[in-house]
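Below is one structure, written out as structure tokens; the observations come after it.
All protein chains but one are shown in place.
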Amino acid sequence: MSGEKGRSRILQATKKIGELILEYYAKASDFKAQGKPIAWITVFTPVELLRALDIYPVAPEHFGAMCSARNFIMDYLEEAERKGYSQNLCSYSRCGLGYALSGMSGLMPPPDILITFRNSCDVYVKWWQSLQAHLGTPLFVGEAPYVLTPEDLDNYVLDYVVKQLMDLIKLAEDKFKLKFDEEKLVEAVKLSDKASELWLEALKLRSNKPCPLGGRDSASDIFPLVVMQGTKEAVHFYEELLEEVKGKVGRGEGVIEKEQYRLLFDGIWLWYAFDLIKYFEDKGAVFVYEPYSEAWAYRLDPSKPLESIAKKVLAMGLNIDIDLRIERFLESIKEFYIDGAVLFSNRSCKSWSAPQLVTAEIIGSKYDVPYLIFEADMADPRQYAEAQIKNRIDAFIEVLRERKCT
Amino acid sequence: MYVGVDAGASATKVVIIDEKENIISHAIVPSGINFKASFEEALKKALERLGLSRKDILYIVSTGYGRELVEASTMFSEITCISRGVHKLFPSVRTIIDVGGQDSKAIRINENGRVLDFVMNDKCAAGTGRFLEVMATILGKPIEELGALHFKSLNPVKISSTCTVFAESEVISYISKGCKIEDVIAGLHSAIAERISSMSSRIGFEREVAFTGGVAKNPGFVEALSKRIGFNPILPKEPQIICAFGAALLAKKQFMKKV
Partner (left out) sequence: MLTSISEVCKHPIELLKKYKDSGIGIVGYSCSYVPEELIISAELQPFRIPNFGSAASTLTPTFICQFASAVLENILKLEEFFSGFVLAHTCDPMWRLYDIIKKKVRKPIFFLRVPHNTEGELSIEFFKRELLRLKDFLTKNLGAKVDGEALLSAIKVCNENRSLLKEVYMRNDDGKYCVNGLDRFRLVLASMWMPKREINAQIRASIFKYNGVKTDKVRLHINGTAIYDLKLIEMIEDAGCFIASDDLCTGSRYFWDNVNVSRDLFYALAERYLQRTPCPSHGPLQKRLAYIDFMVETFKAKGVLTIAERFCDPMLYDAVHVKDMLAKKNVPTMFIDYENFEQEASRIKTRVQAFIESLGG
């Protein structure tokens, strides 16, 4: 079996993402040209709210992923390093800072406001502080406290986030002479909820054998959920995608023909090395579940728009208690019939990587799931030891094969 | 006469100067594990060339990795010593890039040779002479030949790893694919130049820029680094002893303070 390369597929929907991305950035530039405000946001900042304020959001984290995938991140990384930013810092932030320090004449228009909600990491706060220091742009820092129990999504913790959102509204109204439109928010929340619903349904279909939607699909197809939430285009994209996936399930069409191993991937993807996903697929292994893929899909209640989006900010994957995260892993192992787990120890994301070994041990022992941990960087191609990593993957696949035979 | 000793991790350099601050003798000896012994050996060699003895020495300044282990009147950091040495020979220099056996540094100095700012890499082999030593061994070439081979290259390869161990894998892979040895060498010089230039750019390149340190004796590396920073540097005739020379100058200064 090993050595045989099957054909592996990506969705038609996935092929459209590149264009969608470029359109999104082009629109941002148009917006800017019309004198309307652009917000640089950290992802999970409530985009629905910004739609209601007529502020156009762009996400430098996505920009970093895109630059890495398209091979033009090095100039920005070097610019940031020249300024003194250490190579041990998040590569998204080095890309974004390097971009900001070199004139911002690329795809992403300069910001009129910087908005962040600390829910994934403190780097959000430090990076945004640094941008303000260099650019002088007004900065809003929100805090989404760590969710220790499900009650925190209903008590004073939620209340705190809601009040901060109200502060943000006031700030934006004052700064840009805008008026917050509650109706627009409700509309955006409805659309956002619909897009999430559709995507979650599609993800659920990955429990089928063979799995119709693989790693390269899920990595690319979350884009509309990240910055396009609240738009009709996002809903339309997921409607088409869901149809396509349903069709594949109906025809028994999977990502690869001879699906041997169903894997979980924990972490952010290696944006410059999508061929690594294909490397797994060529060995009969397909990714059927990633916490990353469901991170942006959250059901909202249009009758409580501000509260809903506040809950969404709080309940982001990394921001909920470790026991709740482990619970989700164990659920997914059952739901998606997972044979093994691949955990990416990402040098750029210490918040994610720090507890990974402990989490892996628990999954490994409780459900007897073999796991592989490898270290690299998500966007900096210099921190990638390809030969060594592929070696580990080979050994891991052999372990999975042995288990299947016995 | 005054003596400066640079007890480096790879080599121990001794320079002797006279009252007029001219270099009258010098010696370079591998450091090994006993700095005291290498210092004695180097000093002996340098004195022998002049037919003089230790009694004639007025003051000794030590610097470098092993500076605390050799018998000297005072110690100074390499950063200060290199700056003094370069400034004495080339007063127009404002930036110094020094690449030694186990570390590399970039120093900015003012018109009086005073240190304004500096950056160092001394925790990672990549970007130091060690990197080239390791690679030369794999390629089966003596390190002194790397320079000449560099200029034969028409198609330098790209070494993407920043880590010496991973770069080794890349080199082996290129050779096994049939790449020419000169192309691999040129690629390695480019990689190490990139590392050093990136570190140095954090303090800026104000001209004139001088290259010093043992690795500056490699013309292939010098070319790669010059290309990277965008202009030609000032290259001392004996780049490896500049630091010890600066130490000797400081020895004279310290002695004069006492009298």
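In order of appearance the chains are A and B, and numbering begins at 1 in each one.
Definition applied: a residue touches a chain if its C-beta (ideal position, glycine included) is under 8 Å from a C-beta of that chain, and two chains touch if they have at least 3 such contacts.
It should be emphasised that the depicted structure is a prediction, and the values quoted were computed from it without experimental measurement.
S.K.: Going by the touch rule at the top, give the shown chains the omitted chain contacts.
M.R.: Within the full complex, the chain left out of view touches A, B.
S.K.: Identify the residue among B:Asn34, B:Ser77 or B:Ser92 that touches the chain left out of the display.
M.R.: B:Ser77
S.K.: Based on the whole complex, identify which of A:Leu22, A:Val358 or A:Ala387 touches the chain you can't see.
M.R.: Checking each option in A:Leu22, A:Val358 or A:Ala387, the one touching the absent chain turns out to be A:Val358.
S.K.: Any idea which of A:Lys126, A:Lys175 or A:Arg328 touches the chain not displayed?
M.R.: If we include the chain that is not displayed, A:Lys126 is the one touching it.
S.K.: Against the chain that's been left off, what residues of chain A make contact? List them.
M.R.: 83-86, 88-90, 93, 118, 121-123, 125-127, 129-130, 132-133, 141-143, 145-146, 148, 156-157, 160, 163-164, 167, 321-323, 345, 347, 350-351, 353-358, 362, 375
S.K.: Against the chain that's been left off, what residues of chain B make contact? List them.
M.R.: The list for chain B reads 65, 75-80, 114-118, 120, 122-123.
Basically, only the chains that are shown with their structure count from here on.
S.K.: Counting only Cα atoms for the centres, state how far chain A is from chain B in Å.
M.R.: 46
S.K.: For the complex, which residues does chain B have touching chain A?
M.R.: Contact set of chain B toward chain A: 160-163, 166, 169, 173, 198, 201-202.
S.K.: List the residues on chain A that touch chain B in their complex, please.
M.R.: Going through chain A, the ones touching chain B are 78, 81-84, 381-383, 385, 387-388.
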